[in-house]
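As you look at this complex, bear in mind that one protein chain is not there, while each of the others sits in place.
Then we have chain A:
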């Protein structure tokens, strides 16, 4: 189901109420010139005070209805619109945070902000179009009452001219789509550059990055100007024909009035209606480009919501620790494929990412990620991961607020906090991948002993699997498995393998 259609259906009641009320509002707006004509004709030109009071009073009542209808209708629509864009945003966020989705960052921000807004504007456009149709219909009826030919000019002329104008719609759609696409690209580039700001500045590449953004920004400007020119041309055409249509009606009415077929008062009403008709006409002429914008945004959202990478059938992990065992796994090549096998989605297993990712918040909030852990054992965990001094280094301790992504902390500090976080979660099976690459050798030994003491006291049922080539960590394991090309090639204790296997020695040798 398309994003736009869903936006309509899931807000149908508010949208319906909005359409009815905005339709009523526009019908009232179309009645205003009729009342003006009647007032001038029946009161101003006759000099009757009673009629003046009556017609101005009617005008007041009309305005009361008009403003009430607008207020209530617009509020309904705004609520629906805000709900819809909020819902779209969350769907996009949920999708990109879904474990099965492929990682992406750059354009997601644009899609979840700008595109979610643009797509939900449809809820504003639909009643506007409906209201314009209502206004046109009321005007046409008003004209018919005065003179059937005048009404017919509107009823026949409007659709013909609008259909003719719509021949330009595909071009506008295309230009607007290009404009949005290039603008999105500029935004993605800005995101990418700002995200990689540190490495960028490390090599003094600010100028180069600036030049690159400048280039894309200029391209975006060119696309925007092209779209603006197209829209300007379209507006010239639509304004010209709609004004000509209105003027044609007024001139025809003038002819009728001069030849005595309608009265001077009726001529005033016709002039008022003809002048008013430009409004709904303008709305109807512009509507296709609005819809095109909404549709282009909806398509980008749909693409995010649709994309599923091919689900590969999960193979069983080649080796698992037994209950209470601390198992070392030595892999010579990139172990990410191996690690994925362990992440089966069950809450008993935690495959802690090698890269320590911190979030805005306090140290405490960063360590306590899951509900079950809580305060219990926090001290023990900090000690085991040698993270006590990270906490102690800040006057606020655990309540120290971490600046964005922990960039004020050193790599070793981040790594130890991430390890503390993993240990605190106390999963039945904990899979660690090189958890000590950013710490010094002495600390590494302390951490190895800490992990052992925390998770593998006698009688413990917890299993730990450490993928590493660090001898300090391997030395505290119960068993070491050496893997090559996905196959187990050797098993033993760290000491026995180190003694007997020269290949193993070479691998874990620093």
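To be clear about the criterion, a residue touches a chain if its C-beta (ideal position, glycine included) is under 8 Å from a C-beta of that chain, and two chains touch if they have at least 3 such contacts; residues count from 1.
In the analysis below, contacts and distances are computed from a predicted model.
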Looking only at the UniProt record of the hidden chain, which name from "Transport permease protein", "NADH-quinone oxidoreductase subunit N", "Lipoprotein" or "ABC transporter ATP-binding protein" is the right one?
"ABC transporter ATP-binding protein"
Per the definition of touch given earlier, which of A:122, A:183, A:451 or A:480 contacts the omitted chain?
A:183
Contacting the left-out chain in the complete assembly, out of A:17, A:144, A:178 or A:275:
A:275
